[in-house]
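With one protein chain removed, the remaining protein chains of the complex are shown where they sit.
When the chains are written out, they are named A, B and C in that same order, and each has its own residue count from 1.
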Amino acid sequence: MTSALLRAHPAAHPVRDRTEAQALPKGETRAATGAVLALEAVSLGFGGIKALTAVSLDVKAGEIRAVIGPNGAGKSSLINVISGLYQADAGEIRFGAQRFRAVPPQRLAVLGVARTFQNLALFPALTVAENILSGLVFQRRSGVLGHLLSLPAARREQARQNGQVRKVAERLHLTAALDRKVGTLPYGLQKRVELARALVAEPRLLLLDEPMAGMTATEKAEMAGFVRQARDASGLSVILIEHDIGVVMGLSDHIAVLDHGVKIADGTPDQVRRDPEVIRAYLGAEAA
Amino acid sequence: MSLVTEFSATPLPPRENRLLAALPLVVILAVAYLAVPLLANEYLIEAILLPFLALSLAGLGLNLLTGYAGQVSLGSAAFMAVGAFAAFNFDLRLGLPLPASMLLAAVAAAAIGLVFGLPSLRLRGFYLAVSTLAAQFFVQWALNKFGWFSNGSASGIIAAPAIGIAGLPLSGPVGRYLFALVTVTAITFLLHRIVNGPQGVNLIAVRDNETAARVIGVPVLRTKLFAFALSSAIIGIAGVIWAFAYLRTVEPAGFNLDRSFQILFIVIIGGLATIRGAFLGAGLIVVFPLVLSRLTGLFFDGVADPGTIELLERIALGTVIILFLIAEPSGLSAILSRLKRRLAAPRAG
Amino acid sequence: MDWFTFLFAVEVAIGGLLSGVMYALVAIGFVLIYKTSGVLNFAQGAMVLFAALTFVSLTEMGLPFAGALVLTLLAMTLLGITVERAVLRPLANRSPMTLFMATLGLSYILEGLAQLLWGTQVHRLDLGISNDPFEVAGIFISTFDLVAAAIAGAMVAVLTAFFRFTRTGLAFRAVADDQFAALAVGLRLDRIWIAVWTAAGVVALVAGLLWGARLGVQFSLSLVVLKALPVLVLGGFDSVLGAIVAGLLIGATEKLAEVYLGPFVGGGIEGWFAYAVALVVLLVRPSGLFGQKLVERF
Partner (left out) sequence: MSDVILEFEDVAASYNGAIAALHGVSLTVRSGEFAALLGANGAGKTTLLKAASNLLPAERGRITRGHIRFRGQDVTSASPDAHIRKGLVPVLEGRRLFKSLTIEENLVTGAVGRGFGRARIAAGLEQVYALFPRLATRRRSVAGLTSGGEQQMAAIGRGLMAAPEVFVLDEPSMGLAPLVVAEIFEALSRLNRETGLTLLVAEQNSSVALKHAHHATVIENGRSVLCGPAAELAGREDIKASYLGGAATAAPPIQVRS
C-alpha cells in the first residue's frame, strides 16, 4: 500500500516543469486504467433523494472535462464524492491505480488531487501568501519544535515552500496582494487565491466547483486563461463545474451532462450541443 | 489585473517602522522588569499584578484554543487546578525544584487536556463547549473526593511551599512577582512564535474552514489535539502561578465555573486570536472589581449591607459585559489598534 | 438478583426518570430560544430563579395564586421585551459566541436583580401537591414527581401543537430556518424575539415552581442550568422531543449510577455523571439523539 502510494503521488517530491508524460501515473498504472480518474457506476442518495445514479466517468491526463446540468442535477455531489466529503452508496472511484469506495478526504492532497469550493472556502484571517502556503502543509516534514528552534532543515523547507508560493502567485497575477488578508479582497480575487492554493502543490487532478460564479465576463475570461495555462504547463487534468455555457464550450475538451443525477450525455462540446437528449432535458430547443 | 494593481499602491511597512513599532513593547518590558520591582508597593503587586499575570497567562492559553483554533472551552479553571495541584504534589512527593515541578505540572495538564479534547474530534460549537464542562466538574470532584491530591487536608486546601530557584528564595512579593513575570514573558514569546509560524496557519485553517483544511491536507485531528494539549499546559502553568505566587493557599472550589467564565471573558473582552488581547482583558477583569468596590464603597457605604453591595457588583459586571460586547465586538485589542491608527494618522497626513 | 433488589432498582430507575423530567423542563426553555435564534441562552437558569422568586415573593405578600401567576407572567413578558431591546437588537448579526457571552452577562444581572428585589433568604413554596409516595405493584412512586411529569408532558404537548398548528408557530419555525429570508417575507423579527423569550420565560416559571417546591426557592435554583446542559447536548439543542428523551435517559442513568456506582468512588458523582453519559452517547451519534441532521453543502 505504502509503495503504491509513493509512486502515485509525485507531488510529495515536486518536480519542476513536469511534462505531460511525467505527470501521468507511471508504467503499470497507466496500462491498467488509462485514466487519471475513473468513476465506475457511482451512486449517492440523501434521505430518499437520488443525487447520483450509476454515474461513470473517465478523465484522461491533461484533459479539461466540464460537468454541466441544471441546479440540483448532482454536479456538486459528484465533486464531493470524488473528494471524499460524501460517501458513495455504490460504485468505485479510482485515482490511477488506487481504488476507493469512500475516498479519505484527509489523504486527497497526498493522492495528488486538489479542489476549490462553490462557496469560497478560504481562511479569511490569513494573508494571501499564508492561504496559498496552506496548500503545501501536507508536504511539510518539520514540526513545531523545528520551527521554534529554527533548525536548518525547517528553515530550508520554509524557504522552499515560500518559493513555491511566490511562483504560483506570479502565474496567477497575485504577487502584489500576497501580504493582504484574504478577507479584505474582492470576491473575484478571492476566487483566484483559492485556485492558487489548489495549484501550489502541482496536483495531477484539479476539481473546480463553479470557479467563475459571480465574476464579470472579463474576470471569467482571465480565470479560464489561468486554468488552461496550468493544464498546458503541467499536464494536470481538470474537472470543471460551471454554469456559463459560453465558458464551458470554450474551455473544455469534453463535457458530461447530468440531469437528476443521471449522466445523459458525454462528448465534445459540439457533440453535446447537438445532442437531442441534452436539448430536451436541459438546453431547450430554442437555445440550441 | 486592474484589481491587483490597486494594492501595489498600499505600501508595506519598512523595516525602520517595525523597529518603531517594537518600541512600546520595550518600554513595557523595561517598566515590568525594572520599575515595578524597584518602585511598586506590596498592594500593587499582591492585589493587582500577580493575579493579572496569572490570569493573563490563563487567557493566553484559552486564546490559543478558542481564538486561534476555534474550539470553545468552558472548563479552563479545571486545568488551572490540575496545574496547581500537580505542581504541589511533584514538589511534595518528589521534592523536585520549582521549574521541574512546573514543567511536569504543565505536562500533566496537557495530558488531561488531551483526554477532554477528544470530544472535539466529533463535536463542534456549543456541543463541544458544553462537553468541556465535563472537565470542569470532574476535576473539581476528583480533587475534593480524593484526599491524596491535597495530602489529606480538609476540604482539599493546599498551602504552596515557599518558592525559590537554585537556592535563591523568591517568597517575598517582589520575588514571586519576578518569578511570575519571567514565566509569563517566556511563554508569551514561545506562543507568539508558534501562532505566527506554520503551526499558526494550521490552527487558523482548522478554525476558519475545517472541511477545506481537511481536503487540502491540514492534519485536522492532530492540530485540534495539539491546541488542546498546549492550551491546557499553558493554563496549567497559570494555575501554578496562581497557587504558588499569588494566593499561596488554594482549594478546589477556587477553580470553579465562575473562574472558567472569567478566563473566557478575558479572551472575549481582550480580543480573540490576539496575544495582547489576553493581557488587556486580564487587566480589565482584575482592575474592574477593585474600581467597582471603591465606587460602591463611596456611594453605598453605611447605606447598604455588604450582601447588597455584592449583588450590585454582580449586576454591574453583567451590564459591563453586555455593553462591551455591544460597543466593541472585536475586543480591547481592536480599540488599541484604532487608537494607534488615529495617533499615526496626523503624522502620515 | 432477588425480587426485592430488582424492585428497588426499578424504583430507583423510575425515580430517576421522573427527576429527568425536571431536567427536561429546564432544557425546553433553552431549546425554544436556540431553535429560533441559534442563541445558547445561559441565562435560562437565572430566568428560572427570577420567575420562581418573583412568584413566591408575591404570594408571601398575600396575593392569591392566580394573581401572583398573572403578575409573574407579566414580569416575564417585560423581561422578554427588555432583552430584545437592550441585548438582542444591538447584538443582531453577531456571532453565536458573542450572544452566548451576552447571556452570561444577562444571567449575572438577573441573579443579582432577583435577589436584590426579593432578598437572598430561602423561600418555601407549597404548590399544594401531595408529596406522599404511593405504591404500584410493590414500587413506591412520588405523587409530586408524577404530577410534575404530567405538567411537563402537557407543556410539551402545548408547545408542539403551537409550533405545528398556529401561524405564530409557523413564523417561529421559519425564523429558525433562515432569519434573513424571514425578514424578507415580512415577518417581524423583533416581535418574534419578544414572543420567544417570553415563551422561554413561561417555561422557566413552570420549571421554577416545580423545582422550587422541591428545593426551596433560592439562589441555587439558577444552577439547574448545569443539569439541563448535558440534556441539551444529548438531545440536540434544537429538539423539544430530544430534550424530553435525553432528560429521561440522563435522569435514570444518573440515579442508578448514584446508587450502584457512587459508593465505590465516594459518591457525589451527580455533578459530572450526566456529562459523561452525554459524551459517551455523542461519541456514537455526534448530532445527538434528535438534533436536526441536514446534509452539509460544500
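The rule is short, and it goes like this: a contact is a pair of C-beta atoms (placed from the backbone, for glycine too) under 8 Å apart; a residue touches a chain by one contact, two chains touch by 3 or more.
Keep in mind it's a predicted model, so treat the numbers as computed, not measured.
Counted over the whole complex, the shown chains touched by the missing one are A, C. The missing chain, though absent from the display, is touched by one residue of C:181, C:265 or C:283; that residue is C:181. Here the missing chain is touched by one residue of A:104, A:143 or A:250, and it is A:250.
From the options A:87, A:150 or A:229, the residue with contact to the unseen chain in the full assembly is A:229. For chain C, the residues touching the chain absent from view are 92-93, 167, 170-171, 173-174, 176-178, 180-188, 292, 294. Those residues of chain A that touch the chain absent from the view are 46-49, 69-72, 187-188, 213-217, 220-222, 224-225, 228-229, 232, 243-247, 249-251, 259-260, 269, 273, 281-284, 286-288.
One rule holds for everything that comes next: only the chains that are shown with their structure count from here on.
Centroid distances built from C-alpha atoms place C farthest away from chain A. With centres computed from CA atoms alone, B is the chain lying nearest the middle of all the protein shown. Between chain A and chain C, the centres computed from C-alpha atoms are 48 Å apart. Averaging Cα coordinates per chain places chain A and chain B 42 Å apart. Chain contacts: chain B has residues 211 touching two or more partner chains. Annotation for chain C: residues 296, 298 touch two or more other chains. Contacts from chain B toward chain C in the complex involve residues 72, 119, 122-123, 125-127, 129-131, 133-134, 137-138, 140-141, 144-146, 211, 257, 261, 264-265, 268, 307-308, 311-315, 317-322, 325-326, 329. Taken in their complex, chain A has these residues touching chain B: 83-85, 105-110, 114-115, 117, 121-126, 130, 133-135, 137-138, 140, 144, 147-148, 158, 173-177, 179-180, 186, 188-189, 197-198, 222. The residues of chain B lying in touch with chain A in their complex are 1, 3-5, 7-8, 10, 12, 190, 193-194, 197-199, 201-202, 204-205, 207-209, 211-220, 226, 273.
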